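Presented below is the structure to which this report refers.
The complex is shown incomplete by one protein chain, all other protein chains being positioned as in the whole.
By letter and in written order, the chains are A, B, C, D and E; residue numbering begins at 1 in each of them.
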Amino acid sequence: MLMINCELIDRLIELSIHEDIGRGDLSSIAIEDYLEDGEFHFIAKEEFVLCGTEVAKKVFEKIDQNLSVNFFKNDGELLSAGEIFGKVVGYVGSILSGERIALNFLQRLSGIATNTKKYIEKLSDSDIKIIDTRKTIPGHRILEKYAVTVGGGSNHRFGLFDGVMLKDNHIDAVGSIKKAVEIARKKTPITVKIEVETRNIKEVIEALEAGADIIMLDNFSIKDIKEAISIVKKKVKLEVSGGINIENLDLYKKLKIDYISIGALTHQAKSVDMSLKFRGKV
Amino acid sequence: MLMINCELIDRLIELSIHEDIGRGDLSSIAIEDYLEDGEFHFIAKEEFVLCGTEVAKKVFEKIDQNLSVNFFKNDGELLSAGEIFGKVVGYVGSILSGERIALNFLQRLSGIATNTKKYIEKLSDSDIKIIDTRKTIPGHRILEKYAVTVGGGSNHRFGLFDGVMLKDNHIDAVGSIKKAVEIARKKTPITVKIEVETRNIKEVIEALEAGADIIMLDNFSIKDIKEAISIVKKKVKLEVSGGINIENLDLYKKLKIDYISIGALTHQAKSVDMSLKFRGKV
Amino acid sequence: MLMINCELIDRLIELSIHEDIGRGDLSSIAIEDYLEDGEFHFIAKEEFVLCGTEVAKKVFEKIDQNLSVNFFKNDGELLSAGEIFGKVVGYVGSILSGERIALNFLQRLSGIATNTKKYIEKLSDSDIKIIDTRKTIPGHRILEKYAVTVGGGSNHRFGLFDGVMLKDNHIDAVGSIKKAVEIARKKTPITVKIEVETRNIKEVIEALEAGADIIMLDNFSIKDIKEAISIVKKKVKLEVSGGINIENLDLYKKLKIDYISIGALTHQAKSVDMSLKFRGKV
Amino acid sequence: MLMINCELIDRLIELSIHEDIGRGDLSSIAIEDYLEDGEFHFIAKEEFVLCGTEVAKKVFEKIDQNLSVNFFKNDGELLSAGEIFGKVVGYVGSILSGERIALNFLQRLSGIATNTKKYIEKLSDSDIKIIDTRKTIPGHRILEKYAVTVGGGSNHRFGLFDGVMLKDNHIDAVGSIKKAVEIARKKTPITVKIEVETRNIKEVIEALEAGADIIMLDNFSIKDIKEAISIVKKKVKLEVSGGINIENLDLYKKLKIDYISIGALTHQAKSVDMSLKFRGKV
Amino acid sequence: MLMINCELIDRLIELSIHEDIGRGDLSSIAIEDYLEDGEFHFIAKEEFVLCGTEVAKKVFEKIDQNLSVNFFKNDGELLSAGEIFGKVVGYVGSILSGERIALNFLQRLSGIATNTKKYIEKLSDSDIKIIDTRKTIPGHRILEKYAVTVGGGSNHRFGLFDGVMLKDNHIDAVGSIKKAVEIARKKTPITVKIEVETRNIKEVIEALEAGADIIMLDNFSIKDIKEAISIVKKKVKLEVSGGINIENLDLYKKLKIDYISIGALTHQAKSVDMSLKFRGKV
Partner (left out) sequence: MLMINCELIDRLIELSIHEDIGRGDLSSIAIEDYLEDGEFHFIAKEEFVLCGTEVAKKVFEKIDQNLSVNFFKNDGELLSAGEIFGKVVGYVGSILSGERIALNFLQRLSGIATNTKKYIEKLSDSDIKIIDTRKTIPGHRILEKYAVTVGGGSNHRFGLFDGVMLKDNHIDAVGSIKKAVEIARKKTPITVKIEVETRNIKEVIEALEAGADIIMLDNFSIKDIKEAISIVKKKVKLEVSGGINIENLDLYKKLKIDYISIGALTHQAKSVDMSLKFRGKV
């Protein structure tokens, strides 16, 4: 999984291990002389979309490179309660040290994937993409956005570095949407799109004329969204944002918009339930 | 706040900033020539217990040491919807770069404090302490456990390094609770307590005889908890764990136990709603 | 300058200082007891476009936060031989330690800005943007791309993370340009553009139909470029690449293309000549 | 190659990879499901002295430890245009991610080795050593000095930590060359030489009497160099510096001096041309 | 050995290697072309308790992962002068680079273990535990405390994070021992004990009533210690500290105390003598 092969993920995992183990796992150190090799199984304790297997592997490998970690299911597969979906084999002292960290990652990421999937299923017969936001747990941005894709969603920018988003503050500082887009175009790498956040139809028209690549309709009524659609006429991408949830998603699914962004995909997700159980010495 | 003055928190904040800003905040860079100093206000958009003000300060200071951040409320205070609880003053380009990161910390930590407070209020007339677990977001352990205390809860161990917890795997490896406690006592710093996780009354008796400092009753029925209490007779601390939630907490509040540990304090907490709004140039 | 306020630049500067100073500046340590405060001047020893003043400042500040560094000219200004363009005031031992490092940055970056400016001037009455490539000194990507903009050029993607570039290897792996663009669109953040590198007119047509955002014409003859222009009809952006240099640039300047990418902006730039001279105690 | 087995090189390579890949190689991630193992060849596109093979290996190994990198030529060998000089075999996604970084190192280092060789060949029948300076790209000091040796040159000090160089500022601070050398001798590790930069014959005499290990003649005329030689009489080493280039090098080659230092070895070197081409699946 | 599997130890070893090798081992680099594989033996040059074998292994492995390091004796075994206790096999250039670093660790840690053993042997027929303090070499805390256990001693807290020690400054700030213990109990993880340092019998009584877990008798006379014992009656642990050395240890061994803490275990330990000798090519 190329997605997590980057320094940022390595640093997060190392921080997570260091935070938990600190100067040492006292319980394992205490009984070190009695520990041998063993096998542990990952078991789902409720139904959920699996996500985070590669991260869990990395956690165990960083703790002890001799551990062998195998998942029987791939990220994105739906597990049922009681299902065994992977195993870890090796020195029991190392497995016990990594257990909680690996589970904390898996439970959170599977929670996001499972949560996202609910939104996707609601929209099943639509071309609109459900996209995430930057409302993610600090340090977990890449992983959480990956989990959104595992659940069927798409990604908005990963950070401030791979997308320009001109909001009211930016526009006010410069004086007009037109001028803001113009100078942003000059200073932005040619591969990165410029999005303008608009608060009313007047701004939509300005953003369109300014040559924005994407126009975001922030907290627009359904009626205003429809007007914006008729103005933009598919010339640029339209993103709808603000106040959309699993209950009212239906209202948006027939609209000719490109993206619906939903912060709740990540920041309202809950951890799912699973465990890692000892299955005997090997 | 001494709690967050440690390398682990610095690394988490630096990782969080780097993850979001990467090679640069394109939107601010684009309009850099037009940006001046300004003032922004933190506004609560629902009722919640505030938590994370010192972390938010650190985020802004690490991005730009010339920013001035002041909170009008302290961690632990209850905010009402619409309340302005702090401000950031300085270079607008820097504030815009740090806004989302600071909010992500504040929203999550306030969410945990608010969630914890609900449990504490349920137990208000009891001596039992509600304690957290290690089911925290990887890399956020210290902050999340701090948020639990802000919400009125207490802390179990912070990691594998400041508490011994002998579970079935440890005990099975050594052969008996008695032996496990004995060797743990020899290898553990004299300032750290030894806790034994028990699954039945027989194990409680063994743990007591072995000289454990704390005995954890894992998934015990109310009846069995009462029997354990009568056996232990306050000689050591008793922790009850497993299956306790905001609904059934009442059943436990009259028991003569010391601690109730609840993973949901952290892993089922949701972010609260707040924003940072521009209030004009300065 | 927001452009260099990021962890990557800090790490490069710290590495550069550490590489030069190592366990200590022996010459300054030797005469430490005799060193006082002094003033040094930056002097241009040939004509060049200045670039790197903020980096030089950071170098001196990281070595000794009490140094005061001021530049009388801004990045982008043309200096003449003999011109004094800045000064450093403070403890002489610190200034001597940082002198070579700061000059190495300034000389290289000014060299790139000066080099770029020559290309820009050649194209002065055209709308085509001269853009850079990823052929930069490892670790200096951000700085070198910044120097290109200071010289009047524009930036292609900064790395593999902020632009999709589908080359022959990618396309061959997937089977067709159409399919490659399609799957890339699904997996790429919505703010990032997808560019396709084409080797002939047939591929240009495919890339256009596939919905690429930018089409790169790699080593096309002038005749083929013209054909591509007539096909694409400004529907997407056109980048011309390969074999373009300061001598033959004229041939391209009347074409209706959007970008000309030139690796030589960075990898054929030479350091310019300047020095830092002691001007007396203070 | 022991030369690059040090933390400084590891940090530079890691920074270089992180700078380019950032949060992920979007193009490879996009087509990840279609990528298999393949073989790529390094091809020289002009004549040059090869340098940097071990660095290139490290780049690929750090990106993916399962890649196999082999060079058919060693550092220091002269390649002709069109020559295949190495190969990389393994997962195509990893190779594509590392390609540009490895090439950027190889092109720059081979450029320095090739450039240095020209100077060395000019001096072929002389005992004088051509030595480098500290005018290197920040962060690349060790690599660039290594490339100088690969081209046949020798090294002056690697940094401020492994050689004392007393310049006018140091000497003025202390009062005299004699005193400066005396105190430097006391404070410097016994294994490190003390060099004095002189600007005229009077200073040469002082430096000799002060017991300097090396005397540098800075911007001396040929006539003055000859006088210095007759004074020093091989008692200490003589380094000539300033204004020497490939054109006027002949004037110096018969002189009885020990070293000629030339900053242009590194700071005027240009990248050579080479590529990495896909040669099929494996 | 789980004890040293933590980030802190990795950082110390990496710092130690970097400090010694810096930009390269000049002596090995010089003769690199002549170096082959060889075998070296560790030889004790006096009698001592071996300690640090796992650290020495890590040192060599970090320098060159192809080295093979084997110890014939375990940490804790008593070696006699002349005894060969381990070997390193592999590339001679790597072994020579790591030799001094590995020896410096082994000599210091064996020195501490040997020193500790003398104290333990003095107390051989007593239940009192000899414990260490925080008077350790900065950065070496974990290793030195490990060496104390290898020599037969026990550990007090490893740092400020795994034990509460209320001293006069803390108590004075709060107002009374009672109050200090009370608030500490509230803020401290339930797994960590609270120790109170007392200076007289009155404070012992207060600490006992306040519910301290451990009471430290700081610089008490034997008579006062006996009084404290009679007051505490084994209800909490008693630690005796201050002025106890190998000469007067006998005076304490019959007392009914739990711990004697001795800073000299670590800060007065001397390095033992050993060497690593070349035994031929392999």
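Basically, contacts are C-beta pairs under 8 Å (C-beta built on N, C-alpha and C of every residue); 3 or more make two chains touch, one makes a residue touch a chain.
Predicted, not measured: the structure shown is a model, and the values here were computed from it.
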In the full complex, displayed partners of the excluded chain | A, B, C, D, E
Of the listed residues E:Phe72, E:Phe161 or E:Tyr252, which contacts the missing chain in the full complex?
-> E:Phe161
Thinking of the whole complex, not just what is shown, which of E:Thr136, E:Thr198, E:Ser241 or E:Ser261 touches the missing chain?
-> E:Thr136
Absent-chain contact - pick from D:His41, D:Lys118, D:Lys187 or D:Lys226 | D:Lys187
Residue, one of E:His41, E:Lys122 or E:His170, that touches the chain absent here = E:His170
Positions on chain B where the hidden chain makes contact = 1-3, 5-8, 141-142, 158-159, 161-162
Of the residues in chain C, which ones touch the absent chain?
-> 14, 17-18, 21-25, 28-29, 32, 63-64, 93, 97
Residues belonging to chain E that touch the chain removed from view | 8, 11-13, 15-16, 18-31, 33-36, 38, 92, 96-97, 100-101, 103-105, 107-108, 134-142, 158-170, 172-175, 180, 183-184, 186-188, 192, 267-268, 270-271, 278
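By our rule, only the chains that are shown with their structure count from here on.
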Chains contacting each of chain C and chain D, listed by label = A, B, E
Within the chain touch network, how many edges lie on the shortest path between chain B and chain D?
-> 1
Quick one: point me to the chain whose Cα centre is farthest from that of chain E.
-> C
Taking each chain's centre as its mean C-alpha position, how far apart are chain A and chain C in Å?
-> 32
What is the distance in Å between the mean C-alpha positions of chain A and chain D?
-> 45
Multi-chain touching residues of chain D, meaning two or more other chains, are 8, 18-19, 21-25, 28-29, 97, 141-142, 158-159, 161-162
If each chain is a dot and touching chains are joined, what shape do you get: line, ring, star, complete or other?
-> complete
